[in-house]
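With one protein chain held back, the other chains of the complex are shown just where they sit.
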Amino acid sequence: MTDLTRFTAAELAEKIRGREVSAVEVTQAHLNRIAEVDGAVNAFLHLDAEGALAAARAVDEAAEPASALAGVPLALKDVLTTRDMPTTCGSKTLEGWVPPYDATVTRKLREAGMPILGKTNMDEFAMGSSTENSAFGPTRNPWDPTRIPGGSGGGSAASLAAFEAPLAIGTDTGGSIRQPGAVTGTVGVKPTYGGVSRYGLVAFSSSLDQAGPCARTVLDAALLHEVIAGHDPLDSTSIDAPVPPVVAAAREGLRGDLTGVKVGVVTEFAGDGYQAGVQRSFEAAVAQLRALGAEVVEVSCPNFTYALPAYYLIAPSECSSNLARFDAMRYGLRVADDGRHSAEEVMSLTREAGFGAEVKRRVMLGTYALSSGYYDAYYGSAQKVRTLIKRDFDDAFERVDVLVSPTTPTTAFKIGERVDDPLAMYLADLCTIPANLAGNAAMSVPSGLSDEDGLPVGLQIMAPALADDRLYRVGAAYEVARGSIIDRVPELKGATL
Amino acid sequence: MPNISRAEVAHLAKLARLAVTDDELDVFAGQLDQILDAVAKVGEVAGDDIPPTSHAVPLTNVFREDVVRPGLTQQQALAGAPAAEEGRFRVPRILGEEQ
């Protein structure tokens, strides 16, 4: 039989439904693959072979499939709580912490009969664009193990590109699903803010965080999107509206016709700082969309250039508050509890020992931006920029159905290349941040390999809030026209590097 | 434009409960300065006439019914605690005063 790890999730689900293979076989195949290659990739922080196989067995024994993806295993970013596995967020401060509750996303996955293989590596508390900020070592990009897999959800994206999992869950605060998707040649979707419950998603920046699907095809992403999306009364910011028909839209897109669809090219996301191969790939993608029948126009979103600075005020501000709870009192790491230090000292010493450099940097940046006397100039102004970016989107979406841009300005950079230069690192999210600030939906879909370094490039598609289905229609049409690149990922050698 | 001193970084670290080292003070002073310089750009377009946006999606009045839901047992609550005693979280002596 063909290696079960090479199929798409849609194919696997159909085989399991048709009893052609068992869910246990599918899950075991992926566990074997993980055992074989994860030493080289480091996509996983924890594995739960037993739990995953038990869930698979339950699917095999059930009379009716629990969902369209019943029996299809997946990888879960280690920022969503799981009551039977640790949830560390890639941080020493939460090493070994097993939450007493499941995130809503986790619960929905379980209810859908999807075995959870394990928890994936990430930049600590989702702060980063390379997964180098994990306290548990970096994840490697399966396309080139000397390069980063993107971040913060590098583990989820790499697990897909390494065929360790057919599907994965990521979270996207400034591009943490889409940018890893782009640099690993996989599909990543940030749903409309409020489309997927944040209950149990350990908060980095509450007004921006959104969980979403990671997959190797657009249809697979749509199937997973429908499993995890929907209103949740436990999340006040959850939208009480029907989930957009993303699976139907993906299937519609697969017919390869975009006649009548208006596509806007964001003119701001080009020029200095954009790798030539990325630009050429993007131009080819735009030509492809036109060939599919789409009407393509240029659209200016002048305030998008202020998105990155606004983001680096809003996200650190919110994180400085969200991460205050990691204080060594109720859970997680505690150091210096020797009877000589006060609670206050233990808090400070534990936070110093438990947080990595990027987390501390952002916590201090946010503390500064919120402090009295600076609030208006920093946090307050950033919130105004947010209004302007929303207006840019509103104006654009009066003229076009979707906007497109490169997902990232460059392909995957080398591990270690930007760790000491925060500003250079932050540029990786230049194009993805506007959608987070405005709360609308966005996707990264593979747009081939850069002609200069042979590394994957992503095409970003952006749609209005609650119009997530448009992403899937355009993404699927583009995907089918452009052809898959994932089979060109080099075979990983051995368990260690 | 900001010019973050070591003393200011030390103050921020204190507010944020981070026992930063001397070396970190220097590194963070330089980096925060650099980052704040870059992000101060938001002030260019943030005019008085522009309302701030705190929430991406404009929802209001999301309320819960006043009905008791099961929570955690004491054992579950304390399971992750670094130290516990008599059904309570045990913490080092508290020096500061209640707010």
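To keep things simple, chains are lettered A and B as they appear, and every chain counts its residues starting from 1.
What we mean here is this: a residue touches a chain if its C-beta (ideal position, glycine included) is under 8 Å from a C-beta of that chain, and two chains touch if they have at least 3 such contacts.
FYI, contacts and distances are computed from a predicted model.
Chemist: The chain dropped from view, which UniProt name applies: "Aspartyl/glutamyl-tRNA(Asn/Gln) amidotransferase subunit B", "NADH-quinone oxidoreductase subunit M", "ATP-binding cassette domain-containing protein" or "Sugar ABC transporter permease"?
Modeler: So, among "Aspartyl/glutamyl-tRNA(Asn/Gln) amidotransferase subunit B", "NADH-quinone oxidoreductase subunit M", "ATP-binding cassette domain-containing protein" or "Sugar ABC transporter permease", the name matching the hidden chain's UniProt entry is "Aspartyl/glutamyl-tRNA(Asn/Gln) amidotransferase subunit B".
Chemist: Name, in rising order, the residues on subunit B that touch the hidden chain in the full complex.
Modeler: Residues 15, 17, 54-55, 59-74, 77-78, 85-94, 96-99 of subunit B touch the chain absent from view.
Chemist: What does the interface between subunit A and the hidden chain look like in terms of residue numbers?
Modeler: Listed in rising order, the touching residues are 80-81, 87, 89, 94, 97, 99-101, 103, 198-203, 205-207, 233-237, 317-318, 320-321, 324-327, 329-331, 339, 343-344, 347, 367, 370-372, 375, 379.
Keep in mind that, in the parts below, only the chains that are shown with their structure count from here on.
Chemist: In angstrom, rounded to a whole number, how far apart do the mean CA points of subunit A and subunit B lie?
Modeler: 23
Chemist: Which of the residues in subunit B end up touching subunit A in this complex?
Modeler: 4, 8-9, 12-21, 24, 27-28, 31-32, 34-36, 38-47, 50-57, 59, 62, 64, 72, 76-77, 79-83, 89, 91-96
Chemist: In their shared complex, at which residues does subunit A touch subunit B?
Modeler: Listed in rising order, the residues are 97-101, 192-194, 207-208, 233, 236-237, 239, 303, 306, 309-310, 312-313, 320, 324, 327-334, 337, 339, 341-349, 351-352, 355, 357, 360-361, 363-365, 367-368, 371, 377-378, 380-388, 390, 422-423, 436-439, 465.
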